[in-house]
Each structure stands twice: as structure tokens, then as C-alpha cells.
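Complex shown without one protein chain; remaining protein chains in place.
Chain lettering (A and B) follows the sequence in which the chains are written, and residue indices restart at 1 in each chain.
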Amino acid sequence: MLIERRWKKWVYFYLPLAVFVIGTLFPFYWMLITAIRPDAELYRSWRAVNNAPFWTLQPTLSHFQDLMTRTTFPQWLWNTFFIAVVSTAISLFCGLLAGYALARLKFPMAGLLGTSIFVTYLVPPTLLFIPLADIIRNFQLGNTPWALILTYPTFLIPFCTWLLMGYFKTIPRELEECARIDGATRFGAMVRIIFPIAVPGILSAGIFAFTLSWNEFIYALIFLSSPEKKTVPVGVVSELIRGDIYFWGQLMAGALLGSIPVAVVYSFFVEYYVTGLTGSVKG
Amino acid sequence: MRRPIAGGSGDAAGTVALPHPRTGRRPRRGALENERLLAAVLLAPAVLLLGLFIAYPFVMGVWLSLSSTSVGNVGQFVGLKNFVKAWNDSIFQTAFWNTVWYTGWATIFKLALGMWLALLLNRHFRGKRLVRASMLLPFIVPTVLSTFAWRWMFDPTFSVLNWVLYQGGFITTKLPFLSDGTYALWCAIVVNTWRGMPFFAITLLAGLQTINPDLHEAASLDGANGWQRFWRVTWPLLKPVTLVVVVFSIIQTFSDFQLIYVLTGGGPANSTHLVATYAYQIGVATGLLGEGAAISLFMLPVLLLVVWVQLRYLRRLEGA
Partner (left out) sequence: MDANPVNRRQFIKVSGAAAALAASGIEGILAARQAPASAQGTKLHVVRWNDFIPEADKWLKETGAPAASKALGAEVQIETINANDVQPRITAAIQSGAGADIFFMMYNWPQLYQSALVDVSDVAGRIGKEQGGFYGVFEPSFRVGGKWLGMPHSIVGNAIAYRKSWFKEVGVDGFPKTWDQLRKATAALKKKGRPFGQTLGHTFGDAPTWAYPLMWSFGGAETDKSGKKVVINSKETVESVKYMTALWKEGCDEGGLAWDDTNNNRAFHAGEICGALNGASIYIVAKRQQDKIKDDKGEPMWRDIDHALYPLGGAKGQFPLYFSNGHGVMKYSKNQKLAKDFLTWLHKKENFEPWFKVCEGYSVAATTEWEKHPMWGQIDKPLQMFRTAARSTQIFGHAGPSSAKATEAFSKYIVVDMYAKAVQGMKAEDAVKWAEAELKKIYEA
């Protein structure tokens, strides 16, 4: 790297970086402050003299308390987690197999099939959900988590497939060739040799899928109706705005708590995520 | 004869095909040895799921858009009537234009800022890992939740941003963040940029890390400054990654629903509706399912066009 003068470093590097960090993280700080601020302070007029929006001298945990005890928020957390994990598992399974097939095997219509899997990514959910409601009703899955577990893979699989396909392409073919020379079946080579190497890619696709399904809103809004079955995004939107009152304190508490599980998962796996993207990007 | 296996990077194009020495043990012949059969088996789960939950509903959705179905009433075939009605609907026109405007500007901002951040993060500094991880937060936190935080920040009565600007002497009356159509759309663009930029940054960072630093050394030895180095060396090598990331982002942003739904609900006075939120309002809230489906379908040609352009461009890049 080139040596630069100190002031240049500050202006061109540290300052922009600081601005990025502040800009990116400020809303979270705001969420936190609002969540621990007592109600009386929250609704003070903005021109009031003693308005100190950036901190509070009387932090309170009452919003968190109310959130956990007076609403079914804990249930929502569990629902969302359960749905996210299972649909991620299903999507990874399908994506793994499909990605391998598309990356490695030669068969007619390979290109066409690959393209059509990606094209499904383009179909907007706002179009699909009414016919999907019909299907869900025919299978009698309405108002159960399975309605979501089976519909989430529709947008998770294309992405997982793409990611893993790219990853597989970076693994040299020699590995399988040698394995097959040693007597392994195609299938065996795939499972025992390639998949273990692809673990970083699998992890990164898995995290991405987990995040996407945690984030999903419109299907959950339509297919789940009972309060105790809802997922966090839907529950927060529909239950924490009661009548004339937006319970901003609880809303922000819910927003924070709803984000933590995903953030935790990420913090463990962010290295894999970046590596996985790197691998697939090269492909 | 065995070759030592070369590990690590290298893409498919650089793979060398080994000759199969027939002197070794032959691979066992089972049903799954057939490439085609194996492919079929491997692809079956994905194809089944996608077929059942996308292809079939898609066809149904198209049929719905060609009918006069409303909630509780089976409709009859009406041909392109819903499409014509939507085309002439001034709210739809606004929504369509909004979607284009919103997607366009948000993508430009996300690309620019993401690229800049990626360049910044490509250097070594203390706390790099922490910064990198925290940069991702806007993207991984559920959209609905973070948009609520922004909504609170833009609140007409209690906005903290208004307070800051007021205290700083920049304004004397409250800025109508969400009360004015133009302002509100720009606010949405800001929130979308905030949310999506990390994805750009991290992906572009991954791309940057595949560029050999020797190239930069060579360029600067030749007398190129920072800007020229970026433009002549970095950018061309990043084009494929950028293209892929941009296309994915356009697809997501164009069909965005949650952000507008939570931030403005399409208001004020329908001025911030996107195609997806308008389709929802017509189809679900008002119950006119046929019309709602038709509105949703307007998104599809645009997205197909975007993807087609990308594929062509990528092919050209790879061919060059």
C-alpha cells in the first residue's frame, strides 16, 4: 500500500468512515433510546424547552416489560424462529442439490431449467398470494406455520441455488474425478467430497435464507390470522398499534428484540457470509 | 497416474480436464451414474416446490387478472379490461412512475455509497471486523422494524430530525417529511438506500478482494492517481459483480412492498404508492382481486427486461 500523509488519511478515510458508521447505526441508537424512554418524555412537544432527544435521564424498562407480558411477543419470536429455521433447511436442501446439478452435470435443458429457476424470482408476491391462498386452503394449512414454511422456499430456493452454483463452480472438477477414479459413485462423490468443501457456501446461503425469511412480511400477513401464530414483523405492525395509539415505546422495544436473534446469528457467521459471497462472486 | 490436486481459486473456465486412466478401478455403475437421471433426481425437490407454489399460482394469477373476480364473487373472463383500466388509472400511473423513480435513484445511491464504503473497508485498520459486521445491520434487521424506527424519526409532530435542524438554525418550521408527496418519496429513497447499501458494500468488497493488489501497484508506479486507478483498474474488473448485484437489487426494489407500506401506506393522497402497494390496496383492501392481479402483472415485463439486459451484457463482458 502507498504511504499517505496523515491529514489525507483523516479526510479521505477516517472521516467518511465515521460518517458511514454514524449514519448506518443512528436509527438503531434511536430505537434503543425510544425503547427505554418513559412515555411522558416521548410525547413532549418538540419545541419544549427541556426536550433532550438524544438521551434520557430516566431510563425505564417498562416498555420491554409490557412487550413481553402484555402481548404475545415471545410467541412471535418463537414462531418466526421456527419458520425461519425450517424453511431455510428446506431451501438449503433443494438449493444444494439443484445448484450442484446445474453447476456440474450436463443434461438437456440445463440452461433453460437454470434460467427458469431464476425467473421465478421475478414473480411478484403480490400477484401470487391470492392463488396461493386457494392452495393453502385446499391443503388446509391456513393459519398454521406450514403455510409459510412451504411458501418461503419459493423465493429462498432461487437465491440459494444461485449462490451455491457459483460456489460449486469454484471447486475444481479434479476432486470429483479423482474420487470417481477411486471407485466412488457420482452421488457419493458429491456428498462426501464436494459438500464438505462447500460448507462455507452452504453456511452463507443458509444465513442469507434465514435473514430473508425472518424479514418476510406479506405472506405472513395474509396467511396468519391468530395473534399467537404471528411472526414478529406482522405482530409488531398489527398488534402494537392499538386504535388511536401507536405504542412507540413498545414498538421500538419490539423492533430491537425482533432484530437481535438475526443479528446474533450473523455475528457468528459473518465471516462465512463474506467468504461465501467471495466464492460465488468469482464464479 | 494421479495429479496433485491444485486447490483454491480458479473458476470453471480454467479447469483442466484430466484423462481417465482406464487402468484404475472403474466407477461402479448404478442408476445414478447416469448424469441425466442424477440431474433429474437432484432437481426434483426444487422443481416440485417451485412448480407447485410458483408456477401454478402464477398461471392462476394470470387467469385472475383476466377476470372480474372480486372477494367472495367468482368472476367471468373479461379479457384485458383490467389492464386497460389500470393503464388509464391516474393513481396507477403515479404508482408506476414512482416505482421507476424510487428504484432508479435508490439503486444509484446504493451503488455509489456501497462502492465507496467497499473501497474504505478494503484497507486494514483497527476494528475492521467490528465495523464490517456492524455495517451489515441495516440489511439484516427486518425491514418492517427498521422502517418503523425511521417513521418515528420522520414523525410529523415528534421528529428528531426536525428538532436537530431546528436547533441548528437550519429551519424555522417543521419539514413535512411524510406529509408532502415529494418529500415522502425521497424519504423512502433514503430509507431504502440506508437499508440496501450494506449489501452492495459487502458484495463489492468481496469482489474487490479478488483483485490482485499488484495491479494497483503497477498502475500507481505508472503515475496514476487514486481516481484513475479506480476508473481504469478497479472498475472494469468489478463490472461483472456490480452487474449481478445491481440486478438483484433492482428486482427487490422494484417489487418492494414492506417499506412503503410501513412508512407511508402509499400516502399522502396516494402520492407514494408503488405498484406492489397499490396492487395490495386494490386487491386485498378493496377486494377487487382481478384488478389487483392485473396491476401486479405490470411489474413482470419490466423485471424480465432488466434481467434480459443483464444477461446480454454479462455475456458480452465474458466474451470480450
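Heads up, the rule we're going with is that contacts are C-beta pairs under 8 Å (C-beta built on N, C-alpha and C of every residue); 3 or more make two chains touch, one makes a residue touch a chain.
This is a predicted model, so every value here is computed, not measured.
Here the missing chain is touched by one residue of A:Lys8, A:Arg70 or A:Arg192, and it is A:Arg70.
Touch with the chain that is not drawn comes from one residue among B:Gly127, B:Pro156, B:Pro213 or B:Pro236, which is B:Pro156.
Among B:Leu38, B:Ile54 or B:Ala184, the one in contact with the hidden chain is B:Ala184. Hidden from this view is one chain, which touches chain A at 39-40, 43-45, 69-72, 74-75, 130, 133-134, 136-137, 140, 142-145, 221-223, 225-229, 237-239, 241-246. Along chain B, the points of touch with the absent chain fall at residues 71-73, 85, 88-91, 156-158, 174, 176-181, 184, 264-270, 280-281, 283-289.
Keep this in mind: only the chains that are shown with their structure count from here on.
In the complex of the two chains, the chain A residues touching chain B come out as 1-2, 13, 16-17, 20-21, 23-25, 27-28, 30-31, 34, 42-47, 51, 53-54, 90, 93-95, 97-98, 100-103, 105-108, 110, 113, 117-128, 130-132, 134-135, 150-151, 153-154, 157-158, 161, 169-170, 172-175, 177-178, 180-187, 211, 214-215, 217-218, 222, 232-233, 236-237, 248, 251-252, 254-255, 258-259, 262-263, 266-267, 270, 273-274, 277-278, 281-283.
Of all residues in chain B, only 2-3, 5-7, 9-12, 15-18, 20-21, 24-25, 27-28, 30, 32-33, 35-36, 38-43, 45-47, 49-50, 52-58, 60-61, 64-65, 113, 116-117, 120, 123, 125, 131-146, 148-150, 152-153, 157-160, 162-164, 166, 174, 194, 197-198, 202-203, 205-207, 209-210, 213, 220, 241, 244, 251, 255, 257-258, 261-262, 276, 279-280, 283-284, 289, 292-293, 296-297, 299-300, 303-304, 307 touch chain A in the complex they form.
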